[in-house]
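Removed: one protein chain of the complex. Kept in place: all other protein chains.
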Amino acid sequence: MFKKILIANRGEIALRIARTCRDLGIKTVAVFSDLDLKAPYVHFCDEAYSLQGKTSLDTYLRSDKIIDICKKSGAEAVHPGYGFLAENADFARNIVDNGISFVGPPPEAIELMGNKTAARKRMIKAGVPVVPGTETAIRSKKAASKIAESVGYPILVKAAAGGGGKGMRLVDKADDLDFSIEAAQREAGAAFGNSDVYIEKFLEKPRHIEFQILADTKGNIIHLGERECSIQRRHQKVIEESPSVLLDRELRSQMGEAAIKAAEACGYQNAGTIEFLVDKNRKYYFLEMNTRLQVEHPVTEMVTGLDIVKDQLLIASGQEMTLNKSVECFWGHAIECRIYAENPDNNFAPSPGIIHHIAPPSGPGIREDSGVTAGNEISLYYDPMISKLIAWAPTRNEAIERMVRALGEYELQGIHSTIPFLIKVLQHKRFIKGDFTTNFIAEEESLFRMNEKRGRVAALAAAIYFEQEKNKKKFQSNAENTSSNWKLSKRKKVLDRR
Amino acid sequence: MFKKILIANRGEIALRIARTCRDLGIKTVAVFSDLDLKAPYVHFCDEAYSLQGKTSLDTYLRSDKIIDICKKSGAEAVHPGYGFLAENADFARNIVDNGISFVGPPPEAIELMGNKTAARKRMIKAGVPVVPGTETAIRSKKAASKIAESVGYPILVKAAAGGGGKGMRLVDKADDLDFSIEAAQREAGAAFGNSDVYIEKFLEKPRHIEFQILADTKGNIIHLGERECSIQRRHQKVIEESPSVLLDRELRSQMGEAAIKAAEACGYQNAGTIEFLVDKNRKYYFLEMNTRLQVEHPVTEMVTGLDIVKDQLLIASGQEMTLNKSVECFWGHAIECRIYAENPDNNFAPSPGIIHHIAPPSGPGIREDSGVTAGNEISLYYDPMISKLIAWAPTRNEAIERMVRALGEYELQGIHSTIPFLIKVLQHKRFIKGDFTTNFIAEEESLFRMNEKRGRVAALAAAIYFEQEKNKKKFQSNAENTSSNWKLSKRKKVLDRR
Amino acid sequence: MKIFSSIRDKVWKFDQIEQNGTQFLYEKNDQIHYEFKSLGNNRFVFILNGHSHLVHIIKENSIYHIHLDGDYFAVRVENEQTRELRALVEHATQSSGERIVCAPIPGLITKIKVNEGDKIQHSEGLVILEAMKMENEIKSESGGIIKKILVKEGMPVDKDQELIVIG
Partner (left out) sequence: MKIFSSIRDKVWKFDQIEQNGTQFLYEKNDQIHYEFKSLGNNRFVFILNGHSHLVHIIKENSIYHIHLDGDYFAVRVENEQTRELRALVEHATQSSGERIVCAPIPGLITKIKVNEGDKIQHSEGLVILEAMKMENEIKSESGGIIKKILVKEGMPVDKDQELIVIG
């Protein structure tokens, strides 16, 4: 096993990785931007080096600085976390070329899965179901029209090198096809320097279900079951859980096998995730592979008892992983809520600022993976996710109850957070029944309605505070204007009476 | 199930019980002394009533006040937690006589198990092994001497109505017997108004292993496996874990059966704990039964997935409990550390004061059951336990690593705590090997030795802080003495240089 | 004295009445029984008819930011005078015919989608503001003509900074 590794990330995931390293006796090297000096992960790691700069481009995306610090500190491996350089094949190659281990898949696997048409092609070849559509980039309008007719409208036109919704167009009818392809090509060219686009059937109201994969260098490859991540806002996951209410043993085993096939097909090693869309007929389609640790990995840890970061480190150091067969049954049920510094009452506008006071919940079944502490500033420069709260219980309903309780306990001052919104989602009867798709948040106006009973309590509290403040001011100005004994004693009387 | 219950306790256990009630949709009524208004459990409960007073005698021990508040608030049941009135048979009877449910065993069971000689007798009758000794109170010196010879010295003379080490004498040789019995009788009479004493063989260096019992009103009675609580200081448990390294499947099943027999023999219902001492030959002896929820119940919850407070409420409301058979195998390993407001460097002197800053640890495998928040005062009036930290992992070694990591993360300012001491115990090679008895802490001088490497870092940090403070003062006095531009600009230069 | 607490469009009206030197709070003739004590750090215990709440209150101008039982409310509190005054000011601003669009959050202006003189519709996109890796489109809350654009693409702006004047 490694003696010392560098964590090329920040926030909760840097702390998460450092905790496992501490447990394993591996020394950790933190890197930090000028804004992160006060972040808990910096003090928790054994060593800490400044990246000298503020923006991501100047700091966490600078592979040259990171490699320099590896050399200076003697770190034998780099864990990239998620985001930043985690799915950058050049970075992975650069690390390995410098004689440092990369805690992640081979660069070739990152590269292949980063190219959407290449990945589709490889999946089709491996017999993994993909969303019906073109196998390669569109070369002619005629071919495009033929494909669109055969898969049936509505369809999606998507950028081959794409991501984040850029170069993507939803087409409802044949008349709009030509125009939409041209627009998507222009956008893709501008965004990715590659104007290739392809056609996929548009799945209406799908569910998002993904499988956690582990593959070691000894040829073992297993899955750890599914996570359901259908509760999304603008393609951003909000709540994740394991197991999914949709899957039974049979579908789980089919999809798990497909996920293993997908990972094998790209020569995968280390931890990765195969994302599927599942339509209303419970048919599943490969969506993409995330070639790194996922934000939502804790739900899988809770229901399997594994430490996925530990397995990542075992695999990267050439050892066998903890388990040698796939997980067939789970220990209870786990749910994760992502807590963002956003204001749900104002269209989820980012809410930067300083955290004046924070007191996270605890107690039975609650785990928190957080990256902040009191006095920390949530800046505009990085991702607004500040914490992940995970609830475990023997059953899904109990896990929901525990999560609602824990969110209600969470004290956070100084910034807005999505906590009130998360509670509304968890208490929605469709969520409780498990009757939802990726459209759930967009469809449910009721998630944004005020709870008037609680509103009245808040209105009263504000009125009482307002009144007390006014009285305080009155006394202050009395005291300032004069110091005659009479007035002071009168003031004292009033105070005593309160 | 109950709609509303009153929690006749304070601190972490009141919050612990309220959390389960919240999960089950049961409204909670908190009671609080003048000193506890700011405690988290008071705000977390749905309703809160003052007990008007400071001392335990004036508040949490006043069954009349508690019953009044039950009536005023409409609480259908009382959960007594542990300590205070939890093992007071009169209180339990009083509650029931007022038409309120008591979340605990029948008063008769509390009474029987509270009387040590009566409990011994019942256990012997039921075939549960007890420590060899007299079955009843000592009536003559001759009889005493005969018994002492037959069990063999050293022996213990113990108060029949006793507890807390009062009225207890260790006797090494026959010469000291008469004198010791007289002294113990005097002390027992003064402490408990009952001078009865009895003789027990003194087990040298035993291990303390207890079994969690659940019994419902439908006649089901099961055990949830063992907890090892041998790490004690002056009979005060410090670290608990489940499972015990000492037990194998066979011994577990034997002791579990004995525990069930013991509970059946006293007509037990609800959650209770049978404590055993185990000698170096792995022979086990009934020590006593705790007829209430234990401080250390979370370790059993972690390895069984159960919520014991939920089962207590199910049972008290006349429903069946969650499981209907004993737990045969565990989910991983769990360890609990009790964090006390005591100074281990000063013979564990209590350390009252205000908590200025608190940031508990979290992350994989960590649960905290705490009862305090920043701004709370640890007073001299109540128990000094401020929090329980619980670590879970697939194996014992991993659970130890996680616990050490979490204790190291714990930030607590304003009072002393036992955290540094707990880390030393967990890192001691005898603890890691599982090679310890209840004498461990008393035997191991090394637990109180300073870690000189860390000491040097602390010495340096203090020296640097000392230096910086002195410089700060120098600048302040410069600025105060004069406001000439020359001096100010000189001061600025010095500051810039730093 | 009357106190008006409003959240979004909902208004609660309370009456503060002094009797024998003590202040009592009424809502529609019902007296409200409560205890309200500071715990420090903007935290308060609020026991309302025996029901216990932990409340955080942070004041920002006339808005009280309230965290309560996991929920959040922005409450505007006014007495009769301040309420009337605000109504007057709002009326005056509306009748002048000019509305100023401000930045709801600090960020970077990455795109301005309109030009001075453009005629715009209600909820038409005006500006893209980037913050925390996300693009936020600021939309017009009324139709009108773009009178003046006060920012440029690439410019960082503070919260509440004026961006565009609509006439």
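The letters A, B and C name the chains in turn, as written, and every chain counts its residues from 1.
Just so we're on the same page, a residue touches a chain if its C-beta (ideal position, glycine included) is under 8 Å from a C-beta of that chain, and two chains touch if they have at least 3 such contacts.
These figures come from a predicted structure and were not determined experimentally.
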{"item": "Chains in view touching the one left out", "value": "A, B"}
{"item": "Contacting the left-out chain in the complete assembly, out of A:45, A:67, A:378 or A:462", "value": "A:45"}
{"item": "Of A:315, A:374 or A:400, the residue in touch with the unshown chain", "value": "A:374"}
{"item": "Subunit A residues that touch the omitted chain in the full complex", "value": "30, 37-38, 42-49, 73, 374-375"}
{"item": "Positions on subunit B contacted by the hidden chain, ascending", "value": "341, 345-347, 349-352, 356-357, 380-384, 404, 407-413, 416, 419-420, 423, 450-452, 454-469, 494, 497"}
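The rule is simple: only the chains that are shown with their structure count from here on.
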{"item": "Two chains joined by the most C-beta pairs in contact, as defined above", "value": "A-C"}
{"item": "Chain centre separation (subunit A, subunit C; CA means) in Å", "value": "30"}
{"item": "Rounded Å distance, subunit B centre to subunit C centre (Cα mean)", "value": "49"}
{"item": "Residues within subunit A bordering two or more other chains", "value": "357, 408-409"}
{"item": "Residues of subunit C engaged with two or more neighbouring chains", "value": "41, 43, 53-54"}
